[in-house]
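Excluded from the complex is one protein chain; the other protein chains are retained at their positions.
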Amino acid sequence: MHDFDYERPVSLVEALSLMARHNGHARPLAGGTDLIDQMRLGRHQPGALIDVKRIAELNVLAADADGLHVGAAVPCCRIVEQPLVNQQYTALVDSCRIIGGIQIQSRASVGGNLCNSGPAADSTPSLIALQGVCVIAGPAGTRRVPVERFCTGPGQNVLQPGELLVEICFPPRPPHSGSHYRRLIPRNEMDIAVVGVGAAVELDESGRTIRAARIGLGAVAPTPLWAEEAGALLAGQPADDVQFARAAEAARKIVSPITDMRGTREYRIHVTGVLVQRVLRAAVARARGEAFTYLPGH
Amino acid sequence: MPRVFLPPALRSLAGGQESLEMPGSTVREILAELERRHPGVQAGLCQGDGLRPGLAVCVGGAVSTLGLLQPVGPDDEVHFLPAIGGG
Amino acid sequence: MATADKRPYKVIGTRPVRHDGADKVTGRAKYGGDMRLTGMLYGAMVRSPHAHARIVSIDTSQAEALPGVRAVVTSADMPAQGDRVVELGEGAANMRHLTANILARDKVLYRGHAVAAVAADNVHIAEQAARLVRVEYEVLQPVMNVLDAMRDDAPILNDDVRTESLGAAPQSPDQSRPTNIAKHFLFEKGDVAKGFAEADLVIEHEFDTAMVHQGYIEPHNATALWNTDGRITIWMSTQGSFTARQQTAELLRVPVSSVKVVPMEIGGGFGGKISVYLPPVAALLSRKTGRPVKLQMSRADVFEATGPTPGSHMRLKLGVTRDGRITAGEAWIAFDAGAYPGSPVGMACMCVFACYDVPHGRVEGFDVCVNKPRTNAYRAPGSTHVAFAIETIVDEICEKLGLDPLEFRLKNASREGTRRVDGPVFPRIGMVETVQAIRDSQHYQSPLAGPCRGRGVASGFWFNVGMKSSVTATVNLDGTVSLIEGSTDIGGTRTSIAMQLAETLGIAAEDVNPTVVDTDSIGYTDVTGGSRVTFATGIAAVEAARDIQRQMVQRAALLWDVDPAAVKYDDGRLLGPAGKQFTFKELAAEIHQTGGPIIGSGTSSSATQGGAFGTHCVDVEVDPETGKVQILRYTIAQDAGTAIHPSYVEGQMQGGVVQGIGWALNEEYWYDDRGTMRNATYLDYRLPTCYDVPMIETMIVEVPDPQHPYGVRGVGEVPICPPPAAIANAIYHAVGVRMRRLPMSPPNLLSEILQRFQD
Partner (left out) sequence: MAKKRVVSATINGEVVEFLCEPRQTLLEVLRDTLDMTGTKEGCSNGNCGACTVLLDGRPVVSCLVLAMEADGSEIRTIEGVARGSHLDEVQQAFLEGAALQCGICTPGFIMQTEALLQANPNPTEEEIRFYLAGNLCRCTGYDKIVRAVQAAAQKRLATT
């Protein structure tokens, strides 16, 4: 690996000042499971790593009246153990359970997954579905960016030099809502999504009609996508396979996948539709409180 | 008498026969006799003092480590095959 | 099934804890990568970013100027080889090709091809220096596909390659021009035209399989010290210390005796750790620096620059009568050898029809150079490819004729006396018994219910080799025996060898202490490969034990003052006249008073194995919307001859099956247009994880091999052969799609499924 400096600030102020001092040549280090590998491959050669794991604001995992706050450095293993997340933000748990293996989940954070800005990031579709908003701190203060607008290209995002993702916050989940994430991978674990779909639905009291739905897509475009229209056309519609198929069709229309070692363009378009339907079905089942078992990879 | 089987590429030298009986008590003797009767065969199978690289001789069902020195019994079959390795 | 319920053995067939086990579960065992020497330098390789290019120039000055860099070497430091072909233990090698593969000379022939190497104070400096070596390339058009490479207008890799035909002097029409077709094999039996004329049904298809890697978890490594006295010591992970020594000596053009290879523990090989890559380079760096130098590959290097097994294109045709008897078979097989000649296509040709009695057959094979790494052995080299082709065609025939696929196999199975298409006649073999075992298995007898589920069966064959082994064994005063061997232990063979020595001496397996030693400390021993160690090194151990028996008899005779002929060695006891008796331990205590040390030795060189067969049964479930396959249940029946340590026999069977599952479903070298492998990581290469597979049920069939004193057959390789075909057959029975391309990955399978519903 190339030579670099390592800093371990204990406050946000200190972290921002270190970022500023390194003048765009530093990268924040959370779990490091992408970054360290990419540095070993020479893909990134930052002059310094700013380890953000000791900063309180980046380690928050709690709910308040505004909803759920997930600090950018919180590792997946903490998220999957958090009771409220398990009850209400299940898509996020689904994602965090399958990012890498268990060892990776001990380190990898959702914030890091987002900042790495890979098109196939497993948590991002769930963040989009759950209406996540990025809280970004920088020299000019704090700003908020919806997750679906955070990534701008493969490995690229809206963060400006000196800025740091502090947390992702989610609005409280309405009653009768449910969410799910799943992906298609050739193996059953330890793989990069060929297609990943996250969806959150809110039903009416009867559990038969969809009030609102949001669908996030991964690995089918240069960035994770918000399938806005696919979600919108479900609003007010019965929660049934006919509607799910309509949503799937709409989702297929907005994807622009590539052919690579993980799958062909045609395959990805096809599977986008398949997974949107399956994920909606599961999210609806969860919203209704129905028993729903799901084996990752199957 | 030992029966020697020819690789298909050499069969035209021996009138298209798949195998023929050939006297001899070692592979070397059998090959010498074969060459005498069907000139050109030896060049296909031998190089210098031994079998061509990558070639093995199978006598009486066993791949020989002795090559041309391998004794041949009166009822043995002699085959020339690619040397087998393994993983 | 020929299971031995009244087996005469005391040690063989039991399951003792392996002798090296404690070291391996505590992290104490020293593997090649664990080598540390005082003053040791770390090396890094400079590798080609191009699949095919001419090297215009190499400038090492910047790298040499970096502080902490101690030496840089290129092919200019390697001795010239000229036109030499040398026997290297497992087959002959053209030294010109071999040396160019170690460090490229005028051309690079695949991405990852080594061009130069650096030694430095630590690995980070070495890697940085490697990036500072400036190599100017003239990029050439690569050719990646075997059929493309066979075309007349294909880019040519090696100017010195002309087509060589098995058993024929070079005679192609235009031998003045170089070609990528290095070898041509032809086997014929009977009259193929006549055979097909007798057939009521002829099925013919083409098949493609992707290049795949052995995938051992431990990367290649070598630590070398070129001492001031000219002696070279190499510490490394290798399947064969003696072939590693010979290759290194030939590549460096030094006497073989001046190289000592110390085999460290080895983290998997499967055929891929027979060829040397790093030792000569580490040795050259050591000579330049006067210090020990360690080289270790990255995982990407392992994928890109070692010896995977070829991709293939095959055309196969089989004719049968209405009642299901094979009348003729024909196969055309082309393997991509990688950058230099030497694919196992000859062996593939010999395996393709081996499971069956084919009265009329013709097999043609081609060894073809392409811009991929030089291929090497991988577990039953060549046999898995052809099993995929023949066994799926057999399944299709059975379906068309309404025959049970196992009954069809029983009807046509090779057995003792069957003449192979390549000529020889099979000795006693167990093909029939493995089919019967599966037919009678609980798995095959149970129904399989549910949508998109299917069951498939397939059989497979592998030769197993004999080759050469040496063993010495020393009797200790306490009645234990120290066993010295040269077979590197990849999967518990110390124990399977020790058990045969123990059985022969009539002592406990725990009373034998086996050690694998370096090339100066034991007689020549061939590679741990070809499923040969438990067979051939086992024979050597039995010989050594018999040698000890003879000496123990003489010592007892001396003590009893009787003629040695009056002493009998029986099951760990020495029996003399008039009820005189010693146990082995009792007599061992006396050896210093009766003439000194007792050392037994044994070798094996002439024994040929009878061959191994296996039959597999698998249930799958296919997701028809995504093309993804789940393995629900898997049973393997295999002829092990006599299972020495059943746990490790089962382990070989289970491990081979799961490698076969990986080959079947997801593993492949995925190249882009520029000839770059885009999935050179474990993440994207996708070996099966434990979450991808079920328990693998094993049925050990025992048809003893008469060539071995205890009837051992090698078990390591054949289990990898049937899985792709068995799974393909199961997929067909699940969703009605015949897969003729590997891997049967979700995108590949889905496209076939969608096509079927379009048609």
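As written, the chain order gives the labels A, B and C, with residue 1 at the start of each chain.
The working rule: a contact is a pair of C-beta atoms (placed from the backbone, for glycine too) under 8 Å apart; a residue touches a chain by one contact, two chains touch by 3 or more.
Predicted, not measured: the structure shown is a model, and the values here were computed from it.
A.B. asks: Among the chains in view, which touch the chain not shown?
C.D. replies: A, C
A.B. asks: Could you tell which one of C:F335, C:Y648, C:Y669 or C:Y710 touches the chain left off the display?
C.D. replies: C:Y648
A.B. asks: Can you work out which residue in C:L88, C:M211 or C:I266 touches the chain that's missing from view?
C.D. replies: With C:L88, C:M211 or C:I266 as choices, the missing chain is touched by C:I266.
A.B. asks: Any idea which of C:T26, C:S176, C:T228 or C:Q445 touches the chain not displayed?
C.D. replies: C:T26
A.B. asks: Given the full complex, what residues of subunit A touch the hidden partner chain?
C.D. replies: 1-6, 8, 29, 32-33, 36-37, 40, 49, 51, 53, 77, 100-104, 106-107, 188-190, 295-296
A.B. asks: Extract the touching residues of subunit C with respect to the undisplayed chain.
C.D. replies: 15, 17-18, 20-22, 24-31, 33-34, 36, 123-124, 214-219, 265-270, 296, 298-299, 490-492, 645, 647-648, 650-659, 681-683, 687-693, 695-696
The definition used in the following text is that only the chains that are shown with their structure count from here on.
A.B. asks: Just how far, in Å, is the C-alpha centre of subunit B from the one of subunit A?
C.D. replies: About 68 Å separates the centre of subunit A from that of subunit B.
A.B. asks: Need the CA-centroid distance for the pair subunit A / subunit C, whole Å please.
C.D. replies: 43
A.B. asks: Going by the contact rule at the top, pick out the subunit C residues touching subunit A in the complex.
C.D. replies: 124, 127-128, 131, 625-628, 630, 665-666, 670, 678-679, 683-684, 686, 688-689, 691-692, 745-747, 750-751, 754
A.B. asks: Spell out the residues on subunit A that touch subunit C in their complex, using ranges where they run on.
C.D. replies: Of all residues in subunit A, those touching subunit C are 1-3, 42, 184, 186-192, 194, 260-264, 266-267, 270-271, 274, 297-298.
A.B. asks: Touching residues of subunit B toward subunit C in the complex: what are they?
C.D. replies: Touching subunit C from subunit B are residues 5-11, 18, 43-45, 53-55, 58, 61-66, 77, 79-87.
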